[in-house]
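Pasting a structure here, questions to come.
Missing here is one protein chain; the remaining ones are kept as they sit in the complex.
All chains are identified by letter, namely A, B and C, in their written order; residue positions are counted from 1 within each chain.
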Amino acid sequence: MKKECVAMLLAGGEGKRLGLLTKTLAKPAVHFGGKYRIIDFTLSNCSNSSVHTVGVLTQYSPMLLNKHIGIGKPWDLDRQEDGVSILSPYTAKKGGSWYKGTADAIYQNIHYIDQYDPEYILVISGDHIYQMDYAKLIEHHKEKQSDATISVIEVPWKEASRFGILNTLDNLEIYEFDEKPETPKNNLASMGIYVFNWKALRQYLMEDANLTDSDHDFGKDIIPAMLNDGLRMYAYQFEGYWKDVGTIQSYWEAHMDLLEEDLSLSLNSKEWRTYSHDTNYPPQFIGEYAIIENSLINSGCWINGKVTNSILFERIDVGANSSINESIIHPEVRINSNCLIKKAIIMEGVEIPEGTIIDGEKYDEPLVINSENIVDFQKEGVER
Amino acid sequence: MKKECVAMLLAGGEGKRLGLLTKTLAKPAVHFGGKYRIIDFTLSNCSNSSVHTVGVLTQYSPMLLNKHIGIGKPWDLDRQEDGVSILSPYTAKKGGSWYKGTADAIYQNIHYIDQYDPEYILVISGDHIYQMDYAKLIEHHKEKQSDATISVIEVPWKEASRFGILNTLDNLEIYEFDEKPETPKNNLASMGIYVFNWKALRQYLMEDANLTDSDHDFGKDIIPAMLNDGLRMYAYQFEGYWKDVGTIQSYWEAHMDLLEEDLSLSLNSKEWRTYSHDTNYPPQFIGEYAIIENSLINSGCWINGKVTNSILFERIDVGANSSINESIIHPEVRINSNCLIKKAIIMEGVEIPEGTIIDGEKYDEPLVINSENIVDFQKEGVER
Amino acid sequence: MGDLMGLINLEHEQDFLEELTYFRCGAAAPFAGRYRLVDFTLSNMVNSGVSEVAIFTNSKYRSLMDHLGTGADWELARRHGGLFILPPDWNDPTDVSRGDLKHFHNNRDYFHRSKASHVVISGSQFISNAHYKKAFKLHLEREADVTCITTEVDTLEPEHMSQLRIEHDNDGWVTGFTNDHENKHVFTNAYIIKKEVLLKLLDECIAYHKDHFFLGGVKENLDSLAVQYINSEGCSIFINSIKSFYKHNMNLLQPDNYRSLFFKNEFIRTKISNEPPAKYRESSKVTTSMLANGCVIDGEVSGSILFRGVKVHKGTKVKNSIVMQRCIIEEGVHLENVILDKDVRITAGQTFIGSKDKPFVVAKRQTI
Partner (left out) sequence: MGDLMGLINLEHEQDFLEELTYFRCGAAAPFAGRYRLVDFTLSNMVNSGVSEVAIFTNSKYRSLMDHLGTGADWELARRHGGLFILPPDWNDPTDVSRGDLKHFHNNRDYFHRSKASHVVISGSQFISNAHYKKAFKLHLEREADVTCITTEVDTLEPEHMSQLRIEHDNDGWVTGFTNDHENKHVFTNAYIIKKEVLLKLLDECIAYHKDHFFLGGVKENLDSLAVQYINSEGCSIFINSIKSFYKHNMNLLQPDNYRSLFFKNEFIRTKISNEPPAKYRESSKVTTSMLANGCVIDGEVSGSILFRGVKVHKGTKVKNSIVMQRCIIEEGVHLENVILDKDVRITAGQTFIGSKDKPFVVAKRQTI
């Protein structure tokens, strides 16, 4: 059946710079914000924007991600006629291989898109934290009668050379794409979010697939080719919170941002819900001697110690006399008594023995603790 | 979470001997019985037997099969905690490959099974037409305190040499497995339906995976190895209709069987429903001059001709003065007026031009017509 | 169309199908071989992109609830939005609202919590297969408060007599609602209304003790409201009596009518069943009929509509009749101009004959 717009959500990234966090997990599946996984923000954006036809392209360690997305129920994407579809690289009889690039990932799934005969394709990725109404982006694309529209965000001038910069006319028409320019002419960075007219994109994908020297990447190949051919391309300026949580440091920062009240990123908004799975854990239990300040705490937690500037996922025990500061505690972690945890990320299921001290302030970036490296911290003794 | 029994449904078969029918389709996805696909019988068996944890192993042309199974709604297998899961060969970074055999298919998915920590594994395939209560089979397995139980069916002695024959003691204990014996000692044929104690099977799969000269097949490798080691193995005798629709001829025969009243295979049973997708086509419309005898006809059909001993899937037009006999017409077929169709299988979406004659009686096996070879029959003229 | 929410208002449609509505509301009455009357309005809403629909029910709503279930078969089993069947259940002793206003008043929540700013409201007695998209487009373009869906009939039939007729100017603005028996421009009881206008009229109606939202709210305030009309396209059927019910079922046996109701637009959605294909045995003789799946036919059927799972035994003749789900007609029976409700069994050898104007109706679950 025909759909006006199909979204293709790229969720295959390995997220290598996230170290231990993505050792056995695709980046979009990494826990975030006390209850969510990173991809929940993008899927919730789809749901809230009434984009109901979503192909999710997974490849790296897809097991948990596939399970998380499942039939799409939390995002109201469990639909008879469209909804969310997981598109893994197909294994043919003679073997299969990973997608060669972002454009190749879409190219390999042309049959999926064609069945909906769409006017527009929305290309998004599951790596970023932001709340965005894609309907407005698509509306902008239509108004400008654009062939391709790229969502951009203003970045500080001094950081602009770290991004793909779009140089535009006053009416936002794009005339140049500068990948990480040394001397940027502009501070509008591409967010990696594109709307294309499907007919046009389809043609470019077919051509690009035949090029042996192409990286089959949107930023490196498709967009430059389209610009070169003089297609109508416009920028759409997004205003709001947007963060690529690509490193341990930025992952930790994004969490600290979440504790800031005056950022526009809000989990509490009734207008823009962020959806994820909910569990049947009972309400959190706060003990007689607990102290909690400036923190987010999820269901099933049992707090008897001190928690400050931290984010606790579900079913976490914090023992008496333990103190947690500027840390992120993934689900099902047990922190026994007399522990001190500072600027650390404790991974799912870890048990922290009594008296352990983990102080991330002594290191360049926050410490990531799993059930293997926890032994390194056990014997440091108690000094508070 | 723990489940007593996990079913692994092998649905990767190419079904080469079904010719055109499986050219772009896995065998389990082939249309059957006026409304169903072959795999619906096995999935309905699972649902009716309260086997709710089902891994479906697909590989050959899985697209349509995956879509058909979807989230398992028609079979009430859309469940939060278990339900149906589609397990396609996994593509790792360095490429993936097809399962090497039936045992390898299970071996590759040990992690899937382990998450349910089951006592028993039910191994079934999506290739057969039958209605069977797996709960009784599992009950039998438990009663006999068996390590492995194989479902068998009595076949005519003269055909026994075409099957894998199980030689058993009076108490149904298996002491020998004869693959296609020249002089069978018994007429109990394996149906390719197994129950194993998971612990035992897991061990054998691990060992088999390391053998370089193994075919990684249940019948050829695992069962013989178990017998060799003296495990407790029993047969379970199934009584009822069972048919492997492996060839065009047997596919056609199974349909003619469906029109026989006195076979135990019943689509109309309220006790044992066969589930599939239903569509919103309106009731079938039978015209003023229609003649219909001994036939099955589905929704959305519009009959103005003569239909005898045939099975019509949904949304089929039969024009005036056309006659259909001993044929199977797949969905969305339009048969114009003055056609004669006998002993043929018309594939989905074909339009039969006015006056076409297709007479399968002239050939060794029923004719299979698709939109390409229909042109061969167009000019034969009208002779009735 | 995310901007349009749906409401099916059954308050003023009670028991209009005699025996067929002894134990169910009219909206739940079976129609056309596999549907219930409500399926048509509900499908038209869903097929127009409406993703939240409330149903105001009054009594005998149990079979309606059974039929609609979670709403999944209409793609309405949603976590946000979806289907809301709202039976009368209110306990505020200070509530003075009457008639359908009591439903509107006690379900204000439904209107408030939705982001939609327009509501499409309909009953279940008007049967068509048409989008509301065109009407909504006009409604927005003209900035109307209310847009009424109407139909112009060639010949006035008895079932049109109780419907309001509309008068309008050349720009499509409605100038009057009348009961003029010569006027062939019939209101279908379906209309689109701005949510804010609805809420305002609602307060007014309650304040003035009205008991009918459309008559008391829209019709009486026609002077101060901007009301457009638009003609519904395609098949337009009113069912408000056993006679019109029978007639319009039978009319569907004319190929053009069948095509126009079922194949001119998207499919009408209904409850999914698990019935196998219909089985025609050796001795069956079926002509000019509509049959649903699950039927097993040994006898003769002509000019009839058979619902799911009907069994017609050998030597039996069924002519110009409507036979609902799971009826069993034993051997040697003769039925003509008969309506059998669900689960009726006609024992062997009997004859029942009604007339076209007065079909013989058998209420459900009887053995006769």
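The criterion applied here is as follows: contacts are C-beta pairs under 8 Å (C-beta built on N, C-alpha and C of every residue); 3 or more make two chains touch, one makes a residue touch a chain.
Everything numeric here is computed off the predicted structure, so don't read it as measured data.
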In the full complex, the chain left out is in contact with A, B, C
Of A:Ile292, A:Ala344 or A:Ile358, the one touching the omitted chain in the full complex
A:Ile292
Just one of C:Phe23, C:Trp173 or C:Phe352 touches the chain that is missing; which is it?
C:Phe23
In the complete complex, which positions of chain B touch the hidden chain?
47, 50, 73-74, 76, 79-81
Absent-chain interface residues of chain A come out as 33-35, 73-74, 261, 267-268, 273-276, 278-299, 307, 311-313
In the full complex, chain C touches the hidden chain through residues 22-23, 59-62, 69-72, 77, 86-87, 89, 91-92
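We adopt the following convention: only the chains that are shown with their structure count from here on.
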Take the average of all CA coordinates in chain A, do the same for chain C, and state the distance between these two points in whole angstrom.
47
Please compute the C-alpha centroid of chain A, do the same for chain B, then give the distance between them in whole Å.
42
Two or more other chains touching the same residue: where does that happen in chain C?
72
By the touch rule stated above, which residues of chain A touch at least two different other chains?
none
